[in-house]
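As you look at this complex, bear in mind that one protein chain is not there, while each of the others sits in place.
A and B are the chain letters, set down in written order, and residue numbers restart from 1 in every chain.
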Amino acid sequence: MEIVRHGKTADPSDFRVRQMRARDMLAGDMDERALEKYVSERVLTTTLDRALNWARGNSLFPATFGLACCAIEMMSIVGARLDIARFGFEAFRASPRQADMLILSGRISIKMAPIIRRLYDQMLEPKWVIAMGACSSSMGVFNNYAIVPADKFMPVDVHVPGCPPRPEALMHGIIRLRGLVMDQPDLGWRQRYNAVGTEEELDRVDDVPTDAEGVGSA
Amino acid sequence: MPDAPGLELLAQEIRAEHEGSVLDTEFFRDQAAVIVAPRQVGEVLEHLRGKGFSALMSVHGLDYWPEEPRFGVQYELLDMRAVDRVAVKLRVPLDDPHVPSVTPAFPTANFQEREIFDHFGVVFDGHPDLRRIHMPEDYEGHPQRRDFPIGGEPVLFTHNEHKIPRYYQ
Partner (left out) sequence: MSTPVRPPGSDYRRQEESISLTPVDQQIAELDTPDFGETELLTINFGPHHPATHGVLRLLVTLEGEVVRDIRPYIGYVHTGIEKTAEDKPYWKAIPVVERMDYLAYYFNAYAFCGAVETLLGVDVPKRAQYLRVAHLELNRVASHLVWLGTSALDLGAISIWWYCFRDRESVLDLFEYSSGQRMHTRYIQVGGVMEDVPPGFVAKALRFCEDMPKRVDEYGAILDKNEIVLRRLRDTGTVSEEDLLALGVTGPLLRATGNPWDLRKAAPYCSYEDFDFKIPVGTVGDNYDRYRVRLAEIKESCSIAKQALLGLPEGPYITEDRKVALPPRHELATSMEALIHHFKLVTEGYRVPPGEVYHPIESPRGELACFVRSDGSSKPARVHMRDPSFVNLQAFRKMAEGSYIADLIATLAMLDPILGGIDR
């Protein structure tokens, strides 16, 4: 069976929009933010930035932060079978001040949440958070008074589902985070399968949240 | 487990020694239990220790709501020489949830009685350090009670996912 991949189909109206924006830029009509965005989308960002992001992405230092069962699977990825040293992430740092990445592996109880927030605040920019497992992303198996999902008190970049996620799944999450760090975010399945435009139409909600903490905010 | 007649004999012995301590006996699925009055649980446990049940394996609490008296505290004793188990059960009502602590005699009950206090609100008189063990110190309420709501987050569906406030709001 042949699988046909569609490339990005060019839309004539899209082209017109781009034409108008190029004209605005050349005429000096774009404001600063829009101009930056325009430039970063089209023109190659500076080589230094890219080099920095490449370096960051290839040597993320996770913080040793194991809470519950997911911590054992996180320890498995350091093990010999699924070696994260081949990506450069084997240097788990105990001190949050030396770590880049916080992997919230396990269920976050209400007693632990302020401590995690404090740890997150102690980490230096740039920092990323992976919510590993179902319990930290949503409530997981336990929907009760004692635990809290990580999204309620800190920004999370990647959620890895599973209970506990297989080490390969966590690895996949870390690689996606690495892609985010190196400014090559994976745009997701809708892009890949040309399904853009199949999202559900919701009522207009004015406080639809955008990305609060930008990825790779330096 | 002592069999049913053995349990009755044991209960009679304890009743003879300590007036009014044993209220009832229970023999269910080959597990023997003695129901005692709350005030005399220390004496009953000491008596049983003298009969060989020297290891207190577990102290746990439960909530019989809506039946009264509401809270139950159960002590599981183990005789390691004869490989025998017997349980001592007691019930306390909500308006007087006081049970004498057995921690001085059985140090293993320390954390376990704190857990019952934390989750049910049963106060153990004479406990050296009665404070919350699992929940944060300033938590209000006793979670394991049957009328405590289970809590939790609402499940996000597409109809409510944008209405739930995010953490920065």
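What we mean here is this: a residue touches a chain if its C-beta (ideal position, glycine included) is under 8 Å from a C-beta of that chain, and two chains touch if they have at least 3 such contacts.
Please read all numbers here as calculations on a predicted model, not as lab measurements.
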Looking beyond the chains shown, say which of B:P97, B:G121 or B:P143 touches the absent one.
B:P143
Per the touch rule stated above, chain A touches the missing chain via residues 64-69, 71-73, 75-76, 78-81, 94, 96, 106-107, 109, 111-112, 115, 119, 135, 141-147, 163-164, 166
Please output the residues of chain B touching the missing chain, sorted low to high.
28-29, 31, 33, 54-58, 60-63, 74, 76, 80, 83, 85, 87, 106-112, 115, 119, 132-136, 143-144, 146, 148, 150-151
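In this section, only the chains that are shown with their structure count from here on.
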Centre-of-Cα separation between chain B and chain A, whole angstrom:
46
So in the complex, which bits of chain B are touching chain A?
135-136, 143, 148-153, 155-156, 158, 162-163, 166-169
Can you list the residues on chain A that touch chain B in the complex?
110-111, 138-139, 142-146, 148-149, 151-155, 200, 202, 205, 207-209, 212
